[in-house]
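Sharing a structure here in structure tokens format.
Here the complex is missing a single protein chain, while all its other protein chains stay put.
Order of writing sets the chain letters: A, B and C. Residues in each chain are counted from 1.
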Amino acid sequence: MTTSRQLTRPKALAGLGLVGFVLLLGLVGPLLAPYGPLEQIEGANLVGPSPSHWLGTDEVNRDVLSRTLSGIRLDLLVVFVAVPVGAAIGVLTGLLTAWWNVADVLTQRIFDVVLAFPTLIFAIALSAFIGPGVWTIAIVIVALEIPVFGRLVRTSVRTVREMPYVEAAQVAGAGPLWVLRRHVLPNSLEPLTVQLAVSMSVAVFIEAAMSFLGIGVQAPNPSLGSLIKDGTTLMYDAPFLALGPLALVLVLVLGLLLISQSLSEAHRD
Amino acid sequence: MLSYLVRRIPSAVGVLFAASFLIFLMLRLIPGDPVDALAGQDATQESRDAIRADLGLDKPFWSQYVSWLGGLFRLDLGQSYRIGGDVGDLLRNGALNTVVLTVAALLIALVLALVTSLVAVIRDSRWLNAALNAVNTIGLALPTFASGLLLVLVFAVVFPLLPSGGTPPEGYLARPDISVQYLLLPAFCLALPVWAGLSRFLTEALRSQLRQPYITTARAAGVSRTRLVVRHALPNALPSAVTVLGIQVGTLLGGAVLVEQIFTWPGLGSLIELAISGRDYPVVQVLLLLSVAVFVVTQLLTDVLQAWLDPRIRIGGAR
Amino acid sequence: MNVPHRQAWLRLLTAAVALCLLSACTSAVGEQARRRSSGEPVDGGTLRVAALTDLIPASVFGQSSNGGNAVIGLVYDSLVEYPHDSLEARPALATSWKVAKDGRSIHLELRDDVRFHDGKPFTSEDVKFSIRTIADPKWAVQLQRTAAAVTGFDTSDPHAITLTFDRPLSNILDLLDIVPIVDKDTFSQVKAGTGYNGTGAFRFDEWKPNSEISFSRNDDYWGGKPHLDGVDVKIVPDPQAQAAGIRSGQYDLLLGATARDAETFSKDPKYEVLDFEGATQQTYVGFNLKNPDLKDVRLRQAVAFAVDRERILDEVYRGEGIAQNLSWSPGSPAYDEKAAHHYDRDVDKARELVDGLGSVASLPLQYIAGDPTAEAVAQIVQANLDDVGITVDLEPVEYAQMYQRLVGADYDGLWIFGHTYAQYTPATLPVSAYPFNAEHNASNFLSPGYAAHADQAWAAAAPDGPKAKRAYAGLNADMVDNVWLTDLVTFWPRLVTTSAIHDIDYTKRTELIARDAWKDQ
Partner (left out) sequence: MTDPVGSTEETGTRDVLTIEGLAISFAQPRPAVNDISVSIRQGEVLALVGESGSGKSMTARAVLGLLPPGARASGSIRFHDQELLGLSERELSQVRGRRIAMVFQEPQTALNPVRTIGWQLREVLRAHGSISRRDARARALALLEQVEIPEPERRIDHYPHQLSGGQKQRVVLALALANEPELLLADEPTTALDVTVQAEILTLLRRIRENTGTSILLITHNMGVVAEVADRVVVLRQGDVVESGGTAELFRAPEHAYTRQLLDSVLTLPEAGDYVHSVPGPEAPAEHPALSYESVSVAYGSSRRGRAFPAVTQVSLDLAPGEVLGLVGESGSGKTTLGRLAAGLVPLAGGTVRLDGEDLFAASAARRRELGRDLAFVHQDPEASLDPRMSVGASIREPLDIHRVGTPAERAARVAELLEAVRLPAEVARRRPRELSGGQRQRIAMARALVLKPRLMIADEPTSALDVSVQADVLALFRDLQKEFGFACVFISHDLAVVNSVADRVAVLRHGEVVESGPVAQVFGTPSHPYTQRLLAAVPVPDPSRRTTEQVVEANRRRAG
């Protein structure tokens, strides 16, 4: 209820608009794309932006606009699937361990250890383990979000369980499941949504950084990160290559940031 | 306060131990045998066995783990399989570069964050806030490699004012003036997101401190706004900012991998990539453990700093 | 502490830093930019080299890397030297040599005025030790088979040596060109990367892993004092960073410029692009015959017909090279123009071959991760194969593992990699290079006929005599018929230097030579 109200603030609306724009492009864009994302067009080697190729063509003669539109989908997958999956697992573990003290200390230590690795180093190590690729990105993000959300939920469980209304329910005879479902989860929702938006923007970064380091999406498939990387390796010869995908990353991250900021501002007020 | 610190040490050590075991185990689960990489095409089984024995890989897992841990306590980090040489020697140079880079970035981020958030809160003017907010958000939304390449393009290629990458040729101390120029771009690039995050947090923290009753008390006593912000609100906002900064150190190390690549800064970030792809276990496990240790120590330092900044923790609640 | 005081202090600090940055201090960039002059060589200056890959001491003689090759080229000498553009060996540490009539031994006269950097005199024992070292499989040197065939060492005269072989070696001079003469006593330092004691024009000073290797002038060099004070090899793993670095005046010489960068720099009068056409390298598509689908030669032939070598040459290598399916350059005794173009692109033929196979499963195509050139080639090949109905999945593999799979012959299916050794005596390729080694190659291709042809070429007394040529024709036919690999492009190193650098040289094995190099002051 309050969340939906917060989302109607102008700042949140702007954020939603930006994210929605990228979402729409990712869903509808590939249908409108002039070429296939992998299609190599004869003779169109590294052509600058022109009416026939709005964002130019790349080193192996592919239309960058078409690739960009198709590449958005992968980021959307990472943002709207991997993050929520990790978040869901994290929330569940957080609830279980914090409320029933099931292996609470052990879980916290594991979370500590996972969070102790800098994200990218963790990603590099993991990619050595399972090889580079889309799955690696997804697994890295899921593995990272589990402790992030697990901790968040743990903190909020500990806060909410001290609240008088929870005590009142407990005194009236409510069991733990009842309290979790009726009180703890609904009242943890606000910090969770803020974190969700933050995590989503971080996920875009992770995808881009991993692809930039060559351990993310692999050729010939496009993602925003791999397109930026392709563009930056030819920065002097074809500065136009990275512009489109870079702008989209900015728009996406900016949108998610605005949403999370307005959510947390509303939360604070 | 000392007991407060002492209480935290066992859990920190626990994390380190757990991490060391996890790292050791994970690396041995990675497909690929380092002996294959070392022995040539025509190597005989004997020479392969000799190499295996030479590396200690013929011993059982636990004994390998224990002997590695034992080595760590004696500061003997082992021998690199592929790159060659003592792991400690390999790391020393890279570690120096990475430390210089990250510390410089941390300082830049800290100073910039302090200055911008203090100015923003003291001035409290609408357009200044909007401008800082915009810069902030862009700093947060711009991927590190994008900002890095932009910096190279602008300051090293279009206007060749600063070196495009690399470390100072004569070391850091021989010519500090030159060193600063080499450090400026990569450190700033690394500092940018940290600065943005920190200054955003600090501005908010200062603003929320300014809403506290004790500020009203001081204001009612006629203390000027600048003093209110700098002398009253800031010391109260710092402890939580220190926590945020502690978390950012992790971000900084991760970012260092990217920045080192962009600015060809020969630090641990590039070494770890090389070592992982070459299955150079002794190097990889030390590097991974090092990054965990940095994190753990940062957490401890954060706690100590926080206690030092906050008398409620330092002196305790005794009346 | 008073606030105004602190503010003043801050202001002072800011001002000091700004001042320092703006005026008093020298610019790091400005210091690098030197004025141009021309004419006679001048002494002094340090050559600043950007290398793509770092020295790996554990395999310094085997796996080639920019850093390792710089160490070998600068610190060590060999007995004889090929100029980069021919196979006419020239004296180096050996002043003269004579191959026995039966081709089973060689006698070399050695210089008597040569000392290692640590002062120890150079003798025939060092030659023996050096060849023995290369013959040790531990170093995984591709010429290991040739070195191992050298079985007798007559070192009775410290300034002459006779090597005897257990079989005729037509490529013995290749070996003598390639083997660096190392010092036995200090050799343990080599593997640790702490010391390289050679006889070359530059002394090894220090290796900072992943960062730089520094060298200083050897004033007692037997070939005369070099002009340069020293050489600094910086490890710059990103080609783009190398390009940016030379533009901002940080480097004098790039070892890792991409074809596109080289093309750009060649149009700029401030830079020179040095072409070493004799030091050819090849990019190829290999097939692991252990993969059941690739066992069928028709599929391999279809791939060979399908790939668009001209497009790869034009778009990726910017036209600097030769699009052909064999490795020999036109100057090589084994060169056969018809065979080299047997597999010129023919989509119809490729489709026909594929149709004849029935259904073709999707195959993995492995290539070097993070190498933009390899990635571009792989993507073009993928599209070419797609055109004829062969689906391949691109699979990037870290360089170290790529090399490991090459040595261990365990690629999953197809792969794209580079090879060399076609620039030497033709026998060296089939007896040494991992992809071609007739006894044991990366494709797991074994054929008695091919092994026999390789052996004949190896045993031929004169590398360009008629007997040899017959063996070469046989080898070419083997390669065309069996296509366990197919070359895409033959190209050569293009080094980018600023125009202030002169007389840089490169060996056939892409080792940096700087003994005559000089720098404008």
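Structural remarks
Here is the rule we use: contacts are C-beta pairs under 8 Å (C-beta built on N, C-alpha and C of every residue); 3 or more make two chains touch, one makes a residue touch a chain.
Being a predicted model, the structure only gives us computed values, none of them experimental.
Although it is left out of the displayed model, the omitted chain contacts the following shown chains in the full complex: A, B.
Shown as candidates are B:Arg28, B:Arg92 or B:Arg227; the residue that touches the absent chain is B:Arg227. Across the interface with the omitted chain, chain B contributes residues 212-214, 216-225, 227, 231-232, 235-236, 239, 309-312, 315, 317-319. Looking at chain A, the residues touching the absent chain are 1, 163-175, 178, 182-183, 186-187.
Following the convention adopted for this analysis, only the chains that are shown with their structure count from here on.
If the chains shown are joined wherever they touch, the resulting network links each chain directly to all the rest.
Chain A and chain B, compared by their mean Cα positions, are separated by 23 Å. Centre-to-centre separation of chain A and chain C, using mean CA positions: 43 Å.
Contact with two or more other chains is made by residues 244, 369 of chain C. Touching of two or more other chains is recorded for residues 232, 235-236 of chain A. Residues of chain C touching chain A in their complex: 239-240, 243-244, 260-261, 264, 314-316, 369-370, 372, 375-376, 378-380, 382-383, 394-396.
Of all residues in chain C, those touching chain B in their complex are 3, 20-21, 24-29, 31-32, 48, 54, 56-59, 62, 137-141, 144-145, 191-194, 208-212, 232, 234-238, 241, 244-245, 247-250, 369, 398-401, 403-404, 407-409, 434, 437, 440.
Residue ranges of chain A in contact with chain B, taken from their complex: 109-110, 112-113, 115-121, 124-125, 128-129, 201, 205, 208-209, 212-213, 228-229, 232, 235-236, 242, 246, 249-250, 253-254, 257-258, 268.
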